[in-house]
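One chain of protein is taken out of this complex; the other chains stay put.
A, B and C label the chains in the order they appear, each numbered from 1.
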Amino acid sequence: MAKKRYMQVINETLIEEMERDPKVILYGEDVEISMFGDTIGILDRFGRDRIWNSPICEATLTGMAVGAAAAGYRVILHMMFSNFLYTGFDAIANQMAKLRLMTGGQVKLPITVLAGYGAGSCNAAQHSDTPYPVLMNLGGLRVAVPATPADAKGLLKEAIRGDMPTFFLEAVGRGGEMGEVPDEDYTTPFGIASVLQEGKDVTIVTMGTMVKPAVAAGKMLSEQGIEAEVVDCRTLVPLDEDGIVRSVEKTGHVVVVDEARDRCSAASQIAAVIADKGFHALRAPVKRVTVPDVSMPYAPNAEQVVIPNAERITSTVQALLGK
Amino acid sequence: MAKKRYMQVINETLIEEMERDPKVILYGEDVEISMFGDTIGILDRFGRDRIWNSPICEATLTGMAVGAAAAGYRVILHMMFSNFLYTGFDAIANQMAKLRLMTGGQVKLPITVLAGYGAGSCNAAQHSDTPYPVLMNLGGLRVAVPATPADAKGLLKEAIRGDMPTFFLEAVGRGGEMGEVPDEDYTTPFGIASVLQEGKDVTIVTMGTMVKPAVAAGKMLSEQGIEAEVVDCRTLVPLDEDGIVRSVEKTGHVVVVDEARDRCSAASQIAAVIADKGFHALRAPVKRVTVPDVSMPYAPNAEQVVIPNAERITSTVQALLGK
Amino acid sequence: MTSANDKNIPTARQLLDMYERMLLIRRVEKQLSEDFKAGQLPGAVHLYVGQEAVAVGMCEQLDDSDWITGTHRGHGHYLAKGGDPKPMLAEIYGRANGICRGMGGSMHVADFSKGIVGANGIVGGGLAITAGAALAAKLDGKNQVAVCFFGDGAANQGVFMETLNVSTLWKLPMIFMCEHNTYSEFSPTDTVTAGELPDRARAFGIPSTVVDGNDVTEVWKAAGAAVDRARSGKGPSFIEARTYRIHGHIEAEVHFLTGTYREEEEIEHWRQRDPIDRLRAQLLSSGVADEAALAEIDSGIQETVAAAEQYAQTGEPADEKLVFDLMSVGQI
Partner (left out) sequence: MTSANDKNIPTARQLLDMYERMLLIRRVEKQLSEDFKAGQLPGAVHLYVGQEAVAVGMCEQLDDSDWITGTHRGHGHYLAKGGDPKPMLAEIYGRANGICRGMGGSMHVADFSKGIVGANGIVGGGLAITAGAALAAKLDGKNQVAVCFFGDGAANQGVFMETLNVSTLWKLPMIFMCEHNTYSEFSPTDTVTAGELPDRARAFGIPSTVVDGNDVTEVWKAAGAAVDRARSGKGPSFIEARTYRIHGHIEAEVHFLTGTYREEEEIEHWRQRDPIDRLRAQLLSSGVADEAALAEIDSGIQETVAAAEQYAQTGEPADEKLVFDLMSVGQI
């Protein structure tokens, strides 16, 4: 166990996995120097047979990942900001998500796509999107949204070692945060939510960047005598539907918190699952605390109005419980 | 009133709107000869100052729509199959949806994007997607999914005359179907669902390609003494949340039917809305009949297993009502 | 692999091999055309009739370990690279014994064991995939190459320029094999394509040639030079093969097009330059084969096609469960 920063752990994990398996390669724009710090030092360690700075051509980067993976490599593709996934979206949606089925299972695609996501730094609309809803809808893609350094390590190892295209979305705005990380080599299985705080009054389901305000809300609520259970999905595809429903069965009340825009968000999907599989346990409406259906504004005050925070979560819970 | 085919009505409407407003222009791949029949005859009528066959370059086509609209034209862009929206996704997600906000409202973007969608013709994974979930999540884009010739006319006029980017998604597989269409000039407002069959036992909410099987299911159910209310959303952005909830308040039971993949689908969004705003009226879980999270297979039997149909809807309703 | 000496003229064996392959493609597709007309195919087919020399001339220079990607018009690429007609037809019939188990259909025929990464329904979709396969080939260090077949229409997709750039920078063993068949769907190429395509590749310093795509020897020569260059680590090449599709863009077009987009004379002009007829004439006049030998090849092919047709038509329906197995994300 050691306290480490989120981005530092991702960096160490990438290096460990590249040491472990010579078939792991990595490329992207300016990965050699590293914008976010996650790919620092890889060039020095592994040289230009394992890591490449690419030109700016996202449409090709995503397509190449498919080709290189189909031809036997474990590809790590760094797409920098999540909005640039849209630029490379064709091969994600039309090839990466579909090739295995279209070829009748002839091919495995061990691809890990890294991208930072989320708002809060006044990067404005083209650098602040939360992209997982569109990825979740495509089918055939796994999506991880680690919130803690320990999960970042375990989920990234699982992503790289797995045989499916996996989006590993970094909560960049939280890259500097510290957390305890086990020293040993471990993978964290996808599809198992983690309960960060137990409680019997209400379930707060969340993921990625929203875990921090959700946990803060959990603390604020417990000071008011409301025991919230805070559930971190950790991965969105697969989603721990049973784990979420189990918590709702305990509490009967649920608020889903998501940094995605509301329409067709992860929150909406989770709410739909609960309204189906968890319906009989529900004692109140399923509430969503999400980003409204707007582009992210630049001005800090406007941005903060749009991004969910602990206060909004807390007041939603209070209203839900009638307290 | 006259009986007309869906695609024929779209064609006539395009021509009417181009007659009406000289600022309306139209381009796309092979729109002059027309794959689906919706743009037939436009070249002859208006010439090459109003309609253009473009090269195959979707990324540019979507971006050009933004530029031409920002500079004062009403752009109709035909993207052929919905999967090609992914190829042109960058400018849709990063420019079209965001430019108005980013410029502080300096610009209006009267853009209508046409694309055919849906499966059922063994076109396989790259020509069968139902793309509205990803569009719905972007914010700033309107989405229409007309199911009938009459709605196709009214919604298309509203789309073209409106000042926002609007996706007008054609149920291509149903292009040959007939329906009564009023002769006069009319627009159909967005965000108002239409109730195609009234009923008190269960609400079936649906849209676009799924309206037909939903209506068929409604008929099958009424033969069994179950009165289903079939609600056609007609537009997904905006969505008639109140109309949907009103119906659920009447019936207490709801099944949402959608040809999109389940995760983050329109169905999930609608289910989430109902689980929130319609919760107190609900007497049973909110059920979704959707495409599972898979790519569309080619083989007809496999495809039919994946696409929702009247039988699946009917049996879901029966199970829900315990009948 | 061919040695330097072989490069200028194919051997008799190679010529016959290419003849056979071209004729196989032709007969398979003529069969498919019939099948389509008879309403026996569940989906649409884009036929390669008239373009056979391109795929065959190229693939004659390749081994099983080399990679190719095809297009929506992909049966010819698959068969030229040594793909088995039986499971290809079964695939197009949507059967369980199809090469993709009925999951892909005509636009996705693939056989990884033969280096056939597959046809593609997205125009230009193969370019970046090929660059990725070429990167893998380079890292493998076994002198493999990766060839992308793509149309003149696809050459207007930006990903074409992007892959020209990255393949040059990274010296990838990649070959851009552009099939210029005079149409981009229903648009005459010059109405949607500015300038000459080889100039686009030359802007990156990539060796670029234009060949008569209906002359299989010409294609074979240009392919040989490109393959040699790629195998020797010198990077990508671009070849434009001028050819023509004799059939429509898609077999179904007669049903949905209201206008025409080309003249009968034009088609006839190209029929006169049929690549198979030309090779046949060459084989006969050069004495590589006589009528009897060619007839024997043909009857062999006809048997192959009949057997494939039989295999396809008697195949079981696709296994529906497979959809879920293959798309599983390990949901708990």
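Definition applied: a contact is a pair of C-beta atoms (placed from the backbone, for glycine too) under 8 Å apart; a residue touches a chain by one contact, two chains touch by 3 or more.
Just so you know, these numbers come straight off a predicted model, no measurement behind them.
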Of the residues listed, B:G41, B:G67 or B:G252, which one is in contact with the missing chain? B:G67
Touching the hidden chain in the complete assembly: which of C:G39, C:G141 or C:G195 does that? C:G195
Touch assignment to the omitted chain, from A:M136, A:A171, A:V256 or A:V306, lands on A:V306
Listed residues C:D111, C:E162, C:D274 or C:D319, member touching the removed chain: C:E162
Based on the whole complex, identify which of B:V237, B:L282 or B:A299 touches the chain you can't see. B:V237
Residue by residue, what part of chain A touches the chain that was omitted? 29-30, 33-37, 40, 53-60, 83-84, 87, 121-127, 292-295, 297-302, 305-306
Tell me which stretches of chain B touch the chain missing from the display. 25, 49, 52, 54-55, 57, 59-73, 75, 90-91, 94-95, 99-107, 139-142, 164, 190-192, 237-242
For chain C, the residues touching the chain missing from this view: 156-162, 164-165, 168-169, 191-196, 199-200, 202-205
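As a working rule, only the chains that are shown with their structure count from here on.
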On a CA-centroid basis, which chain has its centre farthest from chain A's? C
Check A-C against B-C and say which one is joined by more contacting C-beta pairs. A-C
Between chain A and chain B, tell me the centre distance in angstrom, where each centre is the average of that chain's C-alpha atoms. 29
When the C-alpha atoms of chain B and chain C are each averaged to a single point, how far apart are the two points in Å? 36
Overlap residues in chain C, where contacts from two or more other chains coincide: 98, 100, 102-104, 108, 120-122, 125, 158, 322-323, 326-327, 329
What residues in chain B touch two or more of the other chains? 58-59, 83, 87, 124-126, 292-295, 297-298
